[in-house]
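Structure record follows, encoded as structure tokens.
The complex appears here without one of its protein chains, the remainder shown in place.
Chain nomenclature is as follows: A and B, assigned in order of appearance, with residue numbering initiated at 1 for each chain independently.
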Amino acid sequence: MFKDKYVMGTCYYPEHWDRELWDSDIDRMLDCGISVIRIAEFAWNFFEPEEGVYTFDFFDDFLRLCEKKGMKVIMCTPTATPPAWLTGKYPEVLTSDIDGNKYKHGGRRHYNYNSETYRRFCSVITEKLALHYGDHKAVIGWQIDNEFNCELDEFYSEADTRAFRIFLKEKYKTIDELNRAWGTSFWNQTYNDFEEISVPARIPTAHNPHQMLDYHRFISGSVLSFCKLQSDILREHIRPGAFITTNGMFGYIDNHRMTGESLDVYTYDSYPSFAFGLKKESWVPKGLKDRHWSRNLTEVRSICPHFGIMEQQSGANGSVGGMEGPAPRPGQLTLWAMQSVAHGADYISFFRWRTACFGAEMYWHGILDHDNRDNRKISEVKSFHEKLQKINEICGSDFEAELAYLTDYDNEWDTADDIWHKDLNDVSSESIFLFTQKNHIPYDYVFFNDKTGAEDLLRYKYVIYPHPVLMDEKRTEVLYEYVRRGGILIVGAMSGAKDLRGHCVMKPGPGLLSKLTGSDVKESTFVHENDEGMTASDGKRVFDMPLYNEILTVKEGEENALKAAFYDSGYYKGEAALIENSVEKGKVYHLGGVFSEENLKTLSELIGMKSLTEDIAEVPEDIEAVLRSKGEKKYLFLLNYMFEPEFAVLKCEAEDLFTGERVSGRVEMKPFEVRVFKL
Amino acid sequence: MFKDKYVMGTCYYPEHWDRELWDSDIDRMLDCGISVIRIAEFAWNFFEPEEGVYTFDFFDDFLRLCEKKGMKVIMCTPTATPPAWLTGKYPEVLTSDIDGNKYKHGGRRHYNYNSETYRRFCSVITEKLALHYGDHKAVIGWQIDNEFNCELDEFYSEADTRAFRIFLKEKYKTIDELNRAWGTSFWNQTYNDFEEISVPARIPTAHNPHQMLDYHRFISGSVLSFCKLQSDILREHIRPGAFITTNGMFGYIDNHRMTGESLDVYTYDSYPSFAFGLKKESWVPKGLKDRHWSRNLTEVRSICPHFGIMEQQSGANGSVGGMEGPAPRPGQLTLWAMQSVAHGADYISFFRWRTACFGAEMYWHGILDHDNRDNRKISEVKSFHEKLQKINEICGSDFEAELAYLTDYDNEWDTADDIWHKDLNDVSSESIFLFTQKNHIPYDYVFFNDKTGAEDLLRYKYVIYPHPVLMDEKRTEVLYEYVRRGGILIVGAMSGAKDLRGHCVMKPGPGLLSKLTGSDVKESTFVHENDEGMTASDGKRVFDMPLYNEILTVKEGEENALKAAFYDSGYYKGEAALIENSVEKGKVYHLGGVFSEENLKTLSELIGMKSLTEDIAEVPEDIEAVLRSKGEKKYLFLLNYMFEPEFAVLKCEAEDLFTGERVSGRVEMKPFEVRVFKL
Partner (left out) sequence: MFKDKYVMGTCYYPEHWDRELWDSDIDRMLDCGISVIRIAEFAWNFFEPEEGVYTFDFFDDFLRLCEKKGMKVIMCTPTATPPAWLTGKYPEVLTSDIDGNKYKHGGRRHYNYNSETYRRFCSVITEKLALHYGDHKAVIGWQIDNEFNCELDEFYSEADTRAFRIFLKEKYKTIDELNRAWGTSFWNQTYNDFEEISVPARIPTAHNPHQMLDYHRFISGSVLSFCKLQSDILREHIRPGAFITTNGMFGYIDNHRMTGESLDVYTYDSYPSFAFGLKKESWVPKGLKDRHWSRNLTEVRSICPHFGIMEQQSGANGSVGGMEGPAPRPGQLTLWAMQSVAHGADYISFFRWRTACFGAEMYWHGILDHDNRDNRKISEVKSFHEKLQKINEICGSDFEAELAYLTDYDNEWDTADDIWHKDLNDVSSESIFLFTQKNHIPYDYVFFNDKTGAEDLLRYKYVIYPHPVLMDEKRTEVLYEYVRRGGILIVGAMSGAKDLRGHCVMKPGPGLLSKLTGSDVKESTFVHENDEGMTASDGKRVFDMPLYNEILTVKEGEENALKAAFYDSGYYKGEAALIENSVEKGKVYHLGGVFSEENLKTLSELIGMKSLTEDIAEVPEDIEAVLRSKGEKKYLFLLNYMFEPEFAVLKCEAEDLFTGERVSGRVEMKPFEVRVFKL
């Protein structure tokens, strides 16, 4: 985003404040190291107050001031919130719930991506902005819309139905092919014509899962198309070198493809304090509290290794209508911003400069509070900027990992429509995150797509693909090649159970993958309430086997496969729970269950997977350790999320980049402290 | 259904599989003893792919194969799932929620029974099928639609409103009579014309309970009319001897009357593994887990003493969208099928042959799994069939019981609209089931209707009618006659409180029933939180008196009535909780509360009600004992639902019909084992 140099920014809303404040606001920002601001993502009315009437005076004035003071600007297309005059006159742009109840003016994302009318209005306003500001000296980049699929990620308007039919026609060509793909002979769902199909509607039972899978792919396609519509217009008119981005990471979007097609850089909005909200029930199933955002940042890194944080938490979360968050503790602002940096952010833009004095988010706190006085948060921002200056040499470095967490959008979205798949995936994905964090085995996400080859996987010693339920020949080949050339692949239950349409395959499990795994699933079951605490063992080690169990055996004729663990109780006591297969230089492990922190520990012993930093430092579980490298140089980030001091032990001498001191041995980590060592 | 011979079947969907599989599928079925299959209940499009275009080729081919191989077939009318072309062109056939939101294509039962259009289409397709297959040699019976009122049991379409008005006009003749019946002077609900009335709609408060009671009666009438429409057409065209049935047992249907009017035999769908689903909250209040299905089968037996199971659980429950069930344990498939047999099933048809590879129910497991290999379930089916052969002499025998559980649809449906009635009924019905099961006091349900006479009740030594809140003179007379001639009748709180319109009567409780009970309800109350643990006693025995208490006394002038137990605490300490009345040869007990396992135990001591099998065997609580008789012969079924072995003691020598051995004394019951003894 910004070559080899960390940059700090903030989100600013000139339209929320008296003009008299602009001047001092920019001066104060610059004073604490903020050199970039994002503006105008909800400001359509300031550019087109009435249909077809365009005015730029307001933002011209503001940008003139920015240019004068040397403040750089990320300009936004304002399409996330259409004007009242637009939705009032053209109600077809509004989206609906599943019953056709329209969402109205007053919030965000009440439009639908597929409305021809809305796309036309968005094209025009984007072009007008691009033409007017595309060459502006202060404008260094552009954000498209805001947080795609936040608030809503399913859309049921008539325009969506029309677009869905086109999507399906392009995909299936004939209605017969669609009928086959959707298995419409079940419950007499056969269609005679694409015109009989709509987006999912209220029905008395569960939906057709194949239709739903396509629907979720269609949602992603709708977002990508809407994004590209704007990106193409921007690209045509803006200054070369100015970047295009969008922000956030929400449901049913192929962010990897969107970034490839339409963006120069991907940015994320990071709010780890959600972990401390007063309404904790929504958070309870997720472990490690604010440290859990490292999972999200790992996913962001898979989309874009050197990304930006467009909105970095600076104050308490709060929605007037239903969210209460405590203020970040002193040090947490820095901790969370450094968490972003450690995982690959080059740009850190705090949300927001000053807390809004009106509107639904007036308790969503910024750096400054309503009283506009200097406070401990602005001091911390300033100090954070100073720290960034001291570690600029790390900018552009690589994240180190020996383990890849392999997944793909087909399987991710299938969990929305298949509760069995979801149950397994939820437990395994959370467990893998917790186990690897606590044991300092950082991983990269790899999203399997048509371009993914064995060489992408061969960068990793280990690949875990927890539940590749949907599988095809091509992906099987890539995996085979990875293993054949020395990779170690781990898969869990339900692997290979379906094809890409979401049909269960009429093959013994793990379906196509049996070629790699050498395994055969004799039968499977959710763990019965009478079998709680199920385990398996190999004589030396115990694997806990919660939730779901496959009874495995070695596939007939597989000479290199062996039973590596056996169930300890229940009616399948003595049957195999784990199959280990050798494929040329590599190995495949098929665990007949979900992954838990406990069985991952056992499994990692079995396969020799160790802490990445164990030669460098002894790091307690409570500290996150991130290793980055740039050429020969290596950097170690240690992050303390705890409210108490922690201690690590450096096994070699290293330079503390913040203090410049050379240290070794026992190092203290104060509550929320981040230390960065050059090794 | 099948004279004096147990028959085994399965549900098969030729339209879900490659034709190449048909041949081996039928051979494998026959091989394990399956001689009947049910087909086509969701196959409308295979008969009428477009409006008015009829084709039979597909199923002709399939039935030709069946005929050739000697497989018998139950053919279905396919009206549970209308084609997309039908609902698309005639949206008036769709049903709605209470706000008028239409249910759309893609699930089941999205039609409404009262749509004139839909009834027309259903008549035609039924007639076409009856004409085409009515004489087919393979076709031995017909199923109408599928699981009436499953998924939805309330309907709010415009056609329902039109039909409701007709229903009400026929019932009340004049609007004044309706106004009286519905008590419309309350909250100014008076109607001037039937046209002002609709099915229940969204209102800001509770609905008129009298309207709701009629609405639920109307729902039942709608189903019965829809069923009869098809039955009459079938009857006209199908071969004499071929039977007509429908399956399932769901809300707001007078199954007794439907069976009498339209069916030759009633069939039920039995899925006891619901008791072990992962989403247990929906199950928690119901006791004895899978054994609870014996309650359902008891109700089925009241509809049709020798019934069929159209769908008998063979594999794990599972809905892609929201249900997760463990696989049945080895032995459970047999246990659950024998539970059906013990309670009166002559036909056991497993659902389904092979698990679907697509659609919303692809985790609703059949005998075979997706991989189509022989498995332990098919072995168990085969073994179950062998067992059936060994007990064929029991087929057609009678279920033995000294106790009748009396109820009626008016009172059952009133609990839908009257939370007080429901609270009492829920506790009592569950308690009666649990108490009688654990103490081996099997009961028959008797549904009180216009044809029920005292002689129907005199078959039973004891009749419990827990909360006959709605009561009329005629029913009172039948009960009086039962008691006068020697019966023992037990009633609980709120008895006789209302008339059949659901109005509370302006009489001292128990209203009309006071003639039998000799009791007078001075006042009543839900048990106050300060009175938790309320009991009553008679000096020797203690009755627990939870939830609701009536303060009873002997009705003035009743010389044969006496106070039989007295409250032990609270402001009504010392007042009577139980009145015993002698009426000629019989007795009536009026308990001023709900029935609990504990007070039923005390009450049964008082009235001398004992285990039906106590002279035959000592059976622990955990084993269900069912006694059947045929002429002089008696048969004892013992069913072990436990995951551990249990033991019973036979007090006389008996023949174990499965082994042919003569046994007596201590007999072991392995986990899930069923043993059948000829006494």
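By definition in this document, a contact is a pair of C-beta atoms (placed from the backbone, for glycine too) under 8 Å apart; a residue touches a chain by one contact, two chains touch by 3 or more.
On a predicted model such as this, the values are computed, not experimentally measured, just so you know.
Participant: Just one of A:Y118, A:Y215 or A:F276 touches the chain that is missing; which is it?
Facilitator: From the options A:Y118, A:Y215 or A:F276, the contact with the absent chain belongs to A:F276.
Participant: Just one of A:L30, A:I166 or A:C357 touches the chain that is missing; which is it?
Facilitator: A:C357
Participant: Looking at A:G308, A:G325, A:G344 or A:P466, which residue reaches the missing chain?
Facilitator: Of the candidates A:G308, A:G325, A:G344 or A:P466, A:G325 is in touch with the missing chain.
Participant: Specify the residue from the set A:E15, A:E127 or A:D656 that touches the hidden chain.
Facilitator: Residue touching the chain left out of view: A:E15.
Participant: I need the residue numbers on chain B that touch the omitted chain, in ascending order.
Facilitator: With respect to the unshown chain, the touching residues of chain B are 99-100, 182-183, 185-192, 196, 198, 200-211, 417-420, 423, 497, 501-509, 521-530, 571.
Participant: Considering the entire assembly, which residues of chain A contact the chain that has been omitted?
Facilitator: 13, 15-16, 42-46, 49-50, 78, 81-85, 88, 97, 101-110, 151-152, 276, 278, 280, 316, 318-327, 329-330, 355-363, 369-373, 375-376, 643
Note that in this section only the chains that are shown with their structure count from here on.
Participant: Rounded to the nearest whole Å, what is the centre-to-centre distance of chain A and chain B, using the mean of the C-alpha atoms as each centre?
Facilitator: Taking the average C-alpha coordinate of chain A and of chain B, the gap between them is 49 Å.
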